[in-house]
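Since the structure comes first, as structure tokens, the remarks are kept for the end.
As you look at this complex, bear in mind that one protein chain is not there, while each of the others sits in place.
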């Protein structure tokens, strides 16, 4: 991962207004891995006050996507073609941590995994596992 | 679906703060189907101003979940065990519409599908397909 | 779909020794759909004498794959990038029928669905739903 690629990923993250709404931060980025975390804010909950599945999904998918982007040829952006999430435990706690990892990087498709943990009274409990497919895309000049 | 069940679903929806953050409304509910829609608000976008995958996922998952709940025994709540989303087109437009459908209802597991469409210049374009598994849960007296 | 493409699909099917082991036949092929069926042979069962999930999967995946190939540019082959199967009912009966359908065809990825039914005492019961991603590949000169 070149410094330009890391900048490109961090800029892309900063331009996602959904990540701002989630209060999310990009905490760690290495070639093939990405960690993103966010508090469980009042506005991002399901009917019992736990974190909403859309929050869990959004963090996991984004961590997996930037993990993929970190191993792509520079100048490309990443698109989620598809992703499956298994929600193994309720998102109970005060903060979610998503760790994305590249399982295999092909030229046209990158298979990724993410695990999402809930921080609750000191413990990090696994709440979700994601398995998906990322696609490199060349940004069009007109895209903004 | 009894009137009590419809009330229970609508109350559950209203208690999801994430749905409020999304500006979502539960537009239609029949036994085995549910339609939810939301505008693509400024705070729910990805880096190019399209709807974020977490928004698309959240609406699709919720529509599929309440479709499942509408065919469950009264007094139960619904939990997403897992769900897969194929993102077939960018969420470009001004409003997303998610239609959840029950494919098969067992006693312990309910297989559901959802399709999400983007309203853009009059046209409703398919942007995502979801396939997942819902589980009925008895709410615990202490849960709130 | 040109006649050459239909020939290419039928030849590809005939070269899959697994389809022969399954006793499978390619029953119908139109642009964007494919139907494949097979008996539940003695050698393709699980521990209770029902059709094995590998049989259900193999028929569904193959039907979905050829549905995708039927809408690709001629001269390409199809590869399953990933596919999810929900097994909604046991494969009880004497014959399985898999119907593959293209949900959306992009240039690089084709999103497909398949439904698998079991023929049992006249009735066709839905036993599985698949949702997956197919990729067109140019066959290498050396591949055979």
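Observations on the structure shown:
Which chain is which? They are A, B and C, in the order written, and residues in each are numbered from 1.
As a convention for this text, a contact is a pair of C-beta atoms (placed from the backbone, for glycine too) under 8 Å apart; a residue touches a chain by one contact, two chains touch by 3 or more.
What you see is a predicted model, and the numbers here were worked out from it, not measured in a lab.
In the entire assembly, the chain absent from the figure touches the shown chains A, B, C.
Remark: the omitted chain is touched by one listed residue; of A:34, A:78 or A:131 this is A:131.
Although one chain is not drawn, the whole complex shows that of B:1, B:41, B:71 or B:109 it is B:109 that touches it. Touch with the hidden chain on the side of subunit B covers residues 81-82, 84, 108-109, 111, 133, 135.
Residue positions on subunit C in contact with the hidden chain: 12-13, 15-18, 20-22, 42-49, 52-55, 57-58, 61, 79-87, 143-144, in rising order.
Counting over the whole complex, subunit A has residues 84, 86, 88-89, 103-104, 106, 111, 113, 126, 129, 131-133 touching the chain that is not drawn.
The rule is simple: only the chains that are shown with their structure count from here on.
As a whole-number value, the distance joining the C-alpha centres of subunit A and subunit B reads 21 Å.
Between subunit B and subunit C the centroid-to-centroid distance comes to 29 Å (mean Cα coordinates, whole Å).
Counting partner chains per residue, subunit B shows two or more touched chains at residues 84, 86.
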